[in-house]
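The complex appears here without one of its protein chains, the remainder shown in place.
Right after this comes chain A.
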Amino acid sequence: MIHSLFLVNASGDIFLEKHWKSVVSRSVCDYFFEAQERATEPENVPPVIPTPHHYLINVLRHRIYFVAVIQSEVPPLFVIEFLHRVVDTFQDYFGVCTEAAIKDNVVVVYELLEEMLDNGFPLATESNILKELIKPPTILRTVVNTITGSTNVGEQLPTGQLSVVPWRRTGVKYTNNEAYFDVVEEIDAIIDKSGSTITAEIQGVIDACVKLTGMPDLTLSFMNPRLLDDVSFHPCVRFKRWEAERILSFIPPDGNFRLLSYHVSSQNLVAIPVYVKHNITFREGSSQGRFELTLGPKQTMGKAVESVLVTSQLPRGVLNTNLTPSQGTYTFDPVTKLLSWDVGKINPQKLPSLKGSMCLQAGASKPDENPTINIQFKIQQMAISGLKVNRLDMYGEKYKPFKGIKYMTKAGKFQVRT
């Protein structure tokens, strides 16, 4: 199982180590540093690194490498999942997961790691349970603690861990009972030169914020559940009921959680909400290149496309650009060659465009590669797959909760080739 954990920052310093079995010398990280040196980009470090006596499995999040050391045959996914869970927990506890935040809360971090893993076996990873065991630091609590001399550590047994619903703590009480669901869809697509779709798929999630008293039992039904043929559920969802009736029935955890994630594959028809007209050309022997880009909405069911951001990695040969945006602002970093155009909202009457010229290195041959254009956007009040919630019901408790459902579509990895 998981032997040790090292946290390594961007400059290659180990700033925290934790051992669950015998102590492994931190020199084992030298193998990691070697791999890091070989990788051209920070994110290119291979996730699994073999060393003579151990295996190092690492994830990179918030510019911190979480390096786990294992000695025997352990499923790597198990380790990676666990490491991501550690990061999520830190983020949950401290708001951000940075080196500074971890150092500021080192004792809590240490206690958390101790609670999450015992002898390398995961112990408590549900945030609801952890919060009962170790209270997250808040300004108010620190003040109170200093005055009263009490501590962050919960006194009682984490009862939830033993019940049939281990994800929910008991004795929850709220004055305002509310349940909010966000349906968020990210669209991943690759569009080719001519504007036709090579691949497009949707990664959707339903995130919930449920603050309900007692032990509510919820059911959520959809207008078009057929869309959901590839789903992953939070453990609280009753799978049998879904199989039989296509209804989500569950006792929710308290607070924020991801109820379900789903995937609408490239085999279904996926609507593409924006189109790009581009003309990026370099001529042989000329030190100028042309750059023209126009964006427009399509298949948005009348909803506005907002927060549009266009980025593109221009070829190394480009020295500078001289472009004029019809709206928004654009920047070009001559060192990293990254062009970034903050468009804002697309107005269908007056399509945003970015036009001008690029300066190339004089005398150099024309660049071989064509830049790929990356687009980010948001569309409120719409799930691009067409998924719609039909109704939400609550059983098991008497009160009447506030209910709310919000839809949003975002660009995930949305790439246009030129």
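In this section, a residue touches a chain if its C-beta (ideal position, glycine included) is under 8 Å from a C-beta of that chain, and two chains touch if they have at least 3 such contacts; residues count from 1.
In this section, contacts and distances are computed from a predicted model.
K.L.:
Just by its UniProt name, which of "Two-component response regulator ARR1", "Small ribosomal subunit protein bS16m", "RALBP1 associated Eps domain containing 2" or "AP complex subunit beta" is the chain not shown in this complex?
P.N.:
Answer from the UniProt record of the missing subunit chain: "AP complex subunit beta".
K.L.:
From the list A:Thr170, A:Ser232, A:Gln299 or A:Asn390, pick the residue that touches the absent chain.
P.N.:
For the chain that is not drawn, the touching residue is A:Ser232.
K.L.:
In the whole complex, what residues of chain A lie against the chain that is missing from view?
P.N.:
1, 14-23, 26, 39-41, 43-44, 46-48, 50, 53-55, 57-60, 71-78, 80-82, 84, 100, 103-111, 114, 118-119, 121-122, 125-126, 142-143, 146, 149, 151-153, 155-158, 161-162, 164, 166, 188, 190, 192, 198-199, 201, 203, 229-235, 239-240, 243, 258, 260-261, 263, 265-267, 313, 316, 368-370, 372, 374, 413, 415, 417
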